[in-house]
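Of the protein chains in this complex, all but one are displayed in their positions.
Chain lettering (A, B and C) follows the sequence in which the chains are written, and residue indices restart at 1 in each chain.
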Amino acid sequence: MKYLVTIEGREVAVEIADNGEGYNVKVNGRSVEAEVVGNPSSTKALLMLDNRSYDTEVFSSNGDLMVFLHGLEFDCNVEDERLVAIRKVAGAAAGGHAPELKAPMPGLVVKLLRQVGGQVRKGDPLVVVEAMKMENELKSPADGTIKEIKAETGKPVDKGTVLVTISPPE
Amino acid sequence: MKYLVTIEGREVAVEIADNGEGYNVKVNGRSVEAEVVGNPSSTKALLMLDNRSYDTEVFSSNGDLMVFLHGLEFDCNVEDERLVAIRKVAGAAAGGHAPELKAPMPGLVVKLLRQVGGQVRKGDPLVVVEAMKMENELKSPADGTIKEIKAETGKPVDKGTVLVTISPPE
Amino acid sequence: MFRKILIANRGEIAIRVIRACRLMGIPNVAVYSDADRAALHVRMADQAYNIGPAAPTQSYLVMDKIIEVAHKAGADAIHPGYGFLAENWQFARKVEQAGLTFIGPPSESIRVLGDKLEARKLAVAARVPVVPGGPVNASELKKAEVLAEECGYPVLVKAVAGGGGKGMRVVESAAGLEKAVASSGNEARSAFGDDRVFIEKCIVRPRHIEIQVACDNFGNAVYLGERECSIQRRHQKLVEEAPSVFVDQDLRARMGKVAVEAVKAAGYVNVGTVEFLVDANKDFYFLEVNTRLQVEHPVTELVTGIDLVHEQIAIAAGERLSFTQDDIKIQGHAIECRICAEDASNNFIPSAGTVLSYAEPSGPGVRVDSGIKEGSEVPPYYDSLVAKLITYGADRGSAIKRMKQALAEYRVAGFVTNLPFHNLVMDTDAFVKGDLSTSFIQDNYPDGVIHPEPTQDMLEAAAIAAALAVYRESKRMRQVGKCDNKSTGRWKQQGLLAGVEKLQGGSW
Partner (left out) sequence: MFRKILIANRGEIAIRVIRACRLMGIPNVAVYSDADRAALHVRMADQAYNIGPAAPTQSYLVMDKIIEVAHKAGADAIHPGYGFLAENWQFARKVEQAGLTFIGPPSESIRVLGDKLEARKLAVAARVPVVPGGPVNASELKKAEVLAEECGYPVLVKAVAGGGGKGMRVVESAAGLEKAVASSGNEARSAFGDDRVFIEKCIVRPRHIEIQVACDNFGNAVYLGERECSIQRRHQKLVEEAPSVFVDQDLRARMGKVAVEAVKAAGYVNVGTVEFLVDANKDFYFLEVNTRLQVEHPVTELVTGIDLVHEQIAIAAGERLSFTQDDIKIQGHAIECRICAEDASNNFIPSAGTVLSYAEPSGPGVRVDSGIKEGSEVPPYYDSLVAKLITYGADRGSAIKRMKQALAEYRVAGFVTNLPFHNLVMDTDAFVKGDLSTSFIQDNYPDGVIHPEPTQDMLEAAAIAAALAVYRESKRMRQVGKCDNKSTGRWKQQGLLAGVEKLQGGSW
């Protein structure tokens, strides 16, 4: 099975074949000897790649996967080749969905700093959310145009609530 | 609901009523204010009894329950009043089943020290099992008469395998 | 000794005090808000009482409620931890008046030292060097100008009332003074109902160095060396260490003696901390006295071998200090990283959530004081500090290396932490060289904290892990029947549910 993994803005092609004892894995075309220790129903798995040891934990979060590895967290989007083909035909962006600004904590929306249609650069402040007795400027996760503002001033938001969606630049 | 809990050879009567917010609990007839924090599907639960804090974990093991509490482990047998009544009619021993000697680790049975029908006292050696390069004398868990010897010399046993059952003294 | 101690706090510091109680064989009572019903400090305490809703003003800050619980539980002493009511002299007085022991200094010492102007006067009288400056009313611009001129620009303008750097402004030259005094005054008036501002010489790129002191009821007062706490954001410390690379034996002795004089002048009893700013010439200036246990007390414990919480309780129970000044030897080096629920790469925005997965580092030279474990909630109502990671080594280099190793072993899933920030600090040249100041973060990360790019190797491994998870799950799903309890696609289920569901539904 071939997968396209979008991770930290980069694409990594991963091809997996079960060889009965372990897996034959190709990453970006390069062969890797892979062994997975751990039950498929567990989030935790020990990955041995060419005898290198990677103690991983994989969670699912809103359709994406969060991979924990050596104390770092990676957000991954995994598409199999069928989905990639469909998407390419449709001309959509990689990762399957438009970049979104999500509330990193529960809080109260106190200010909207930009309007729909506005051009933004990654890191531009978009929304101010009050939480833990502080006003926090939330920043754009990507360059592009503001597609939709879902946040409303004065409304409380939960952690993970999508506040703004961005259309990537053409 | 009334329960009879057999724990460490003693019987404790526990009566539980759900009061919506917490539980009204009677233990051996004495009222206790009880609150349980934790999802019913989890093994872990924080028990507050009259504002005393007990961080518990309950596992099920061969029909009995193992309760972990403040670093100690308790084997419990819980019967509801219906079962207690049935048992009493049948004249059976508390705890629902005869005392058993189980293999505490995987190993090889190398010697049977007693025969069916023999009188034993708690702590008398019954079976020798070789494990971890050592010969281990396994001792009777209770006073009584040997009812059945399930272990066979030369046979490997798994952890938890019942080796000998004991009939309590009349 | 006390019959029972009530701990008027939460999180890691409540647990730290519980452990000290255990050590001393004293029963302990925790209190908790509705948000902390299942918190670790509740689980670890002997007893625990609910004291109200999540908001601190309705629970951890309600003095009478806490004193009432102390009575109900039969406690005869209250340990306030840090934060919340720890430096509230009115609370200390109420505790005293209720016939209980406040484990901390006398309420009068807290009052005097908590008032910036009184504390400053006291320090001056005790010949403790202070930063040149003084208070003015916000309306007296002329007076402010003269004062600023005397101090020498740049000057700092801040509210007389309050604390924690609220409304603090740096004024580079006379031109900016009027505006700064006016806005500081406005903010101070609305926040504290007192528009007086304090103008003082701005010490450029100072180090924040503090002296730990301990005083008993018999006039014994000892300093336990210094802590360097220069790495701060929003005037809150993030990394602390002991000893300071900047402090030699002579400076330590001089600062220590001054610190002891300062607290003695306030009739201080119990442990406390005297904070100083130290400039590049090793001149030091009195900042304030923290009349409580500090978050960063473990680094002092590691280099002196003294258990400060034990000492606090013993002093409050009327015991003599168990050591003299000569007994205090600084051995080795300790570093503390405050593990906070916050995103350093996004202006230190706080985070919150459920701890989905949690693994602490351990082994030689590693100490973790944590307030959470797997399944814990990090509620959005309180401080973002969730744990403290402290490492110890024979020298600073080993302590840093151990910290890097321990950070790599630390795993927290469920909310954003500043673990990557600490990793970055440990790799920053200026930190390794010991070139620290309170502007460390601005100086070294002028474009904000940018976590290093992961290596290609790591990216590929993570991508493979993700793809394999999907591959194995889809394979499993194909093998699973329509209604089979035993092997229902739990991972998939979890994929459909929110992350939190995972713990609620299946953490056995």
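The rule we apply is simple: a contact is a pair of C-beta atoms (placed from the backbone, for glycine too) under 8 Å apart; a residue touches a chain by one contact, two chains touch by 3 or more.
The structure presented is a predicted model; accordingly, all values stated were derived computationally and were not measured.
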item	value
Selected from B:45, B:84 or B:112 as touching the chain missing from the view	B:45
Residue among C:42, C:366 or C:466 touching the omitted chain	C:366
Contacts of subunit B with the absent chain, listed as residue ranges	1, 3, 5, 7-8, 10, 12, 14, 16, 18, 23, 25, 27-28, 32, 34, 36, 40-45, 47, 49, 52, 54, 56-63, 65-74, 76, 78, 80, 104-107, 131-132, 134, 136-139, 159-160
Interface with the undisplayed chain - residues on subunit C	15-16, 19, 22-25, 44, 298, 301, 305-307, 310, 329, 331-332, 359-360, 362-370, 373, 393-394, 398, 401-402, 404-405, 408-409, 483, 485-488, 490-491, 493-494, 502, 505-506, 508
Absent-chain interface as seen on subunit A, which is shown	37-39, 41-44, 46, 48, 51-53, 55
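In this text, only the chains that are shown with their structure count from here on.
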item	value
Label of the chain whose CA centroid is most distant from the centroid of subunit C	B
Subunit A and subunit B, separation of their C-alpha mean positions in angstrom	48
Subunit A and subunit C, separation of their C-alpha mean positions in angstrom	33
